[in-house]
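A single structure is presented below for examination.
The complex is shown incomplete by one protein chain, all other protein chains being positioned as in the whole.
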Amino acid sequence: MRWLNALIMLLFVALMLYATVGLPDHADPQAPANVHVSPTYIEDTIEDTHTPNVVTSVLADYRGYDTLGETIVIFTAGLACVLILMKRKGNDKATLSKHHRSDYM
Amino acid sequence: MIWQIDFWLLVILIITALVALSVHDLLAAVAALAAYSFFVALLFSQMGAIDVAFVEATLGAGISGVLFIVALFLTRRRSED
Amino acid sequence: MVAIDLFLSRYVYLMIVILLAIGLYGMLGKRNLLKKLIGMNIFQTAIFLFFIEGATKAGGTVPVIDESLGMEAAKYINPLPHVLILTGIVVGLSLTGVALAFLLRIYRAYKTLDDRDIMANMKESSE
Partner (left out) sequence: MIKQHYQSIIVQTICSLLIPFIQLFALYVIFHGHYGPGGGFQGGVLLAVSIILQRLYLGTKIAHPKFPPKLTMAFAAVGLLIYGLAGIIPMAYGASFLDYGSLPLFWVHDAELRALGILIVEIGIGLGVFGTLVLIFDNLVGERW
């Protein structure tokens, strides 16, 4: 088992280092991620929204749908926390016995 | 971007990550994880992402540590490995 | 000189790969469930570092528009990965909260956090 873990980690590191070769250089202004859509956001933010902080205007205006889904995810996580830790009906001792343990989990 | 500061912050990051995984006392591991999060926040602000640094410093180094410690006191503090 | 240039353009990726490997080791190699969770946090933060590293530009400053600096896109770093990672960090914390709730539930049922003990206990109870 230990050798299997070591092998998986070695393969992972080798794959990641191989993938690093194709990435753009450190702080390259002409990298593909920096030239496609973000210049539009930076140049239009004052005119469109009067908001100097570009991160806020992209977060709440240009990509507001994304943030709506993310807020729903956080709310769902809170609900899941309540439901997991809720005290169930019937006492815990009975559900902890060996016969019912698979049902309990 | 001053590359010396960047490099040494990354080295400190690796050391704190190894410490967080290798101590046997889980409270010390959680403290090392909070220190790791704070150094990540420093690195984010060094890279120019101030909003992300703010959120990492409040969430990763603040509330995350509190939640881990609450779960720790309700379970067991020692770990075997 | 070529070696120094190559190192200066790649060292952040190298360190991030090391951090990813440490997080993966924590998730695979450690037996305590809380240690596995700490490893997951380290892995997650390394991915965030990779995204923020991809957003930097040489000669760019913080993405808050300053009137005296002008409006050209080359003077500010890329704000789009910052938005994605901002939401990613908050989702990661709520994920940690749900994982800790599961951990408390497991401890209440099995009285241990060691995954070999939990597996032995499950095998024993199913027989």
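Going by the order they are written in, the chains are A, B and C; count residues from 1 in each one.
Criterion: a contact is a pair of C-beta atoms (placed from the backbone, for glycine too) under 8 Å apart; a residue touches a chain by one contact, two chains touch by 3 or more.
Predicted, not measured: the structure shown is a model, and the values here were computed from it.
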The complex has one chain that is not drawn here; which of the drawn chains does it touch? A, B, C
Decide which residue listed in C:Leu8, C:Leu104 or C:Met122 touches the omitted chain of the complex. C:Leu104
Against the hidden chain, chain B presents residues 50-51, 53-55, 58-59, 62-63, 66-67, 70-71, 73-74
Touching the absent chain: which residues on chain C qualify? 64, 86, 90, 93-94, 97, 100-101, 104, 108
Residues from chain A at the interface with the omitted partner, ascending: 47-53, 55-57, 59-61, 64-65, 67-68, 71-72, 74-75, 77-78, 81-82, 85
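Basically, only the chains that are shown with their structure count from here on.
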Centre to centre, by mean C-alpha position, how many angstrom separate chain B and chain C? 11
Chain C residues counted as touching two or more neighbouring chains: 8, 11-12, 25, 53, 55-56, 58, 60, 63-64, 82, 86, 90, 97, 104
Quick check on chain A: which residues sit in contact with 2+ other chains? 27, 53, 55
Using the touch definition from the top, list the residues of chain C that touch chain A in their complex. 8-14, 17, 20-21, 24-25, 28-29, 53-60, 63-66, 71-74, 76, 78-83, 86-87, 90-91, 94-95, 97-98, 101-102, 104-106, 108-109, 122, 125-126
Would you mind writing out the residues of chain A in touch with chain C in their complex? 2, 5, 8-9, 12-13, 16-17, 20, 23-29, 31, 33-34, 37-39, 41-43, 45-46, 52-55, 58-59, 63, 66-67, 70, 73-74, 77-78, 80-81, 84-85, 92, 96, 98, 101-102, 104-105
Chain B-touching residues of chain C, taken from the complex the two chains share: 8, 11-12, 15, 18-19, 22-23, 25-26, 30-32, 34-35, 37-39, 41-42, 45, 48-49, 52-53, 55-56, 58, 60-64, 77, 82, 85-86, 89-90, 93, 96-97, 100, 103-104, 107, 112-114
